[in-house]
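Just passing along the structure, written as structure tokens.
Heads up, one of the protein chains got dropped from this complex, but the rest are sitting where they should.
Note that the chains take the letters A and B in the order they are written out, and that residue 1 is the start of every chain.
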Amino acid sequence: MNSTVVSYLTGFEPVKQFIAFLTKSLGFDVTALLTFVIFFLVAFVIVNIMAAIGGLGTYAERKISADMQLRIGPNRVGPYGLLQFLADGVKMIMKEDITPRDADKFLFFISPIFCMVGVFSTLAVLPFSSGFTLTQLDVGTFYLIAISSLVGLGVFLGGYASNSKWSMLGGMRGASQIISYEIPVTISVLGICLLAGSLGFNKIIAQQAGLPHTWFIFHNPFAFIAFFVFFTGALAETNRAPFDLPEAESELVSGYHTEYTGMKFGFFALAEYVEVFVVCGVASALFLGGYNVPFNLGGDGLVGQLLQIGAFVSKTLALYYVVIWIRWTLPRLRVDQLMTVCWKYLTPMAIFNLVGMAFWVYWFNGKSIFDLIFAAGSHAAGGH
Amino acid sequence: MFLNTLFFLSTFLIFLSSISLVTTKNIMHSCIFLLGSLIGVAGLYVTLGADFVAATQIMVYVGGIVILMLFAVMLTGGKDFVSRAQALMGLIPAMGNKFSTFVGILTAAVLVISTSKLFINLRSAIPQNKMAATESTVNKIGKLLVTNHVLAFELSSVLLLGALIGAAIIARPKKIF
Partner (left out) sequence: MPSNNIDVFMPIIILMFLGVAICLLAFLASRILRPSNPTIKKETPYECGEEPMGSAWSQFNIRFYVVGLIFIIFDVESALMFPVVSIFREMVDQGNGGLILFEVLIFMFILVAGIAYCWRKGDLDWVKSFNVQNNNKLNKIKE
């Protein structure tokens, strides 16, 4: 059964009494209205938090790169420069908005919106905790992969609409890179769905537990490789270095958003940073145990939910740090190398992993490698 | 309530984007309106409770087909093909010439007559908000794919293989030698 944040909240006794009270006093059944209101409020809160995380992502990017290059980085606005992203946002709103003369005005206007819608729609299934996930669809992973392809469309249209050669090259590269790397990512996700026997995030996470030996990344050797395939593909899908060919500043000026100024550029950047958070969240949900807290602390109460959110966000932010770290460490690939990496290395590896995991599930009845080791150990020790 | 709202939104999206699709003269804009129409169809699938089909619709059409169409437009050189030469009365490029318009109207008439039976019972046919809590369709589809319809499953793979090889051969540059 699908469960949502509404079904979680209405499980509490005071909420039930509140609904009954409202229904009695207003004279009609408020369940449908309240469902909408709760969904809207939670979605609004999540969108705002994610926008803040995206903004802080730009700050973290600059601060971490400064640390790596023995610089100081932004330190003027707010404590440690933490409010830099707000200042950037205000600056972007105040900037003059230039649309190139020969541009396709309609597409130029609509492509940042495509990026934003594509990224924000994925937040609906991102599992923050067992209760506070907006909706836990039975087709969760599949839906997330499907809807995030809108971002690639936005990138391509942004590049096309500008009618600038740099933008056009960046847009074509971006679209072909994003769709190519979707293949290994999708096949890696298929493998995890095979291990869990479900496509829903809640069921995939429920098969794991708090401690690392129960995570799917350590379930079997194939899943271990699949994690790295997934992570590499996700880096490329979000146009992060070393795969940031669509916006390679040394060859394409700024890629698909060369002609974009002001808030339209801001939304491209924001969509990119939020998407990095989303793919890191998906990686931690599928491979690193998701919101499971070690030793089953908390539970279904509010404290337990907060602990779960903490576990999920800390795993995700750790991966986020790795993404930024990789960006400032590795040099950029060439465009032919990019396609070689995707089609000749990652895709065959992903298919190999999928087949390997199918064999593993068939052969060992879905037991993880640690289960087998413990069983063998207890057998050798003369246990039962 | 939400069922009706979603149905209304989806049909509204399909309607608006289809009208824009045939009336715009810019082929890139047509692709984008087609995208809106396809997303609307996904919404309609959701109202039927077919969550997997809706996700597949978004995955294959929005993520794949529309991008491929945009690439194909770029192959032809983009701007030179903005409007078609044979536009009827110079107004609506998608209407084609007189013959194709005639065929189109004929097809539409046949479709309307043959589907009008569906619409007669429209009021009584819809169980208003009486849809029971359905379970996900993914497992059912999966079971059917590997048991009753396994031949179709394997044959689809052969079909995909044929498409892959055909695409590769067509797109291959012609050799001089």
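Keep in mind that, in the parts below, contacts are C-beta pairs under 8 Å (C-beta built on N, C-alpha and C of every residue); 3 or more make two chains touch, one makes a residue touch a chain.
Quick caveat, the model's predicted, so the values are computed rather than measured.
Within the entire complex, contacts from the absent chain reach the displayed chains A, B. The omitted chain makes contact with just one of the residues A:I53, A:L153 or A:A196: A:A196. Among A:F128, A:Y160 or A:F287, the one in contact with the hidden chain is A:Y160. In the complete complex, the residue from A:D97, A:E249 or A:D300 that touches the missing chain is A:D97. Although one chain is not drawn, the whole complex shows that of A:S129, A:Q208, A:T347 or A:S368 it is A:T347 that touches it. Summarising the interface, chain A meets the missing chain with residues 2, 4, 6-7, 10, 31-32, 35-36, 39-40, 42-44, 47, 51, 92-103, 112-113, 116-117, 119-121, 123-124, 134-137, 139, 142-143, 147, 160, 162-168, 172, 175-176, 179-180, 182-183, 186-187, 190-191, 193-199, 253, 258-259, 262-264, 266-267, 335-336, 338-340, 343-344, 347-348, 351, 354-355, 358-359, 361-362, 365-366.
Interface residues of chain B facing the missing partner chain: 1-3, 6, 9, 46-47, 49, 51-52, 56, 59-60, 63-65, 67-68, 71-72, 74-79, 129, 131-135, 138-139, 141-143, 145-146, 150, 153-154, 156-158, 160-161, 163-165, 167-168, 171-173, 175-177.
Here is the rule we go by: only the chains that are shown with their structure count from here on.
Once the centre of each chain is set as its mean CA position, chain A and chain B turn out to be 28 Å apart.
Across the complex, chain A meets chain B through its residues 1-2, 32, 35-36, 104, 106-107, 110, 137-139, 142-143, 145-147, 149-150, 152-153, 156-157, 160, 172, 175, 179, 182, 199-200.
Those residues of chain B that touch chain A in the shared complex are 1-2, 26, 28-29, 32, 35, 51-52, 55-56, 58-59, 62-64, 66-67, 70-71, 74, 78, 133, 135-136, 138.
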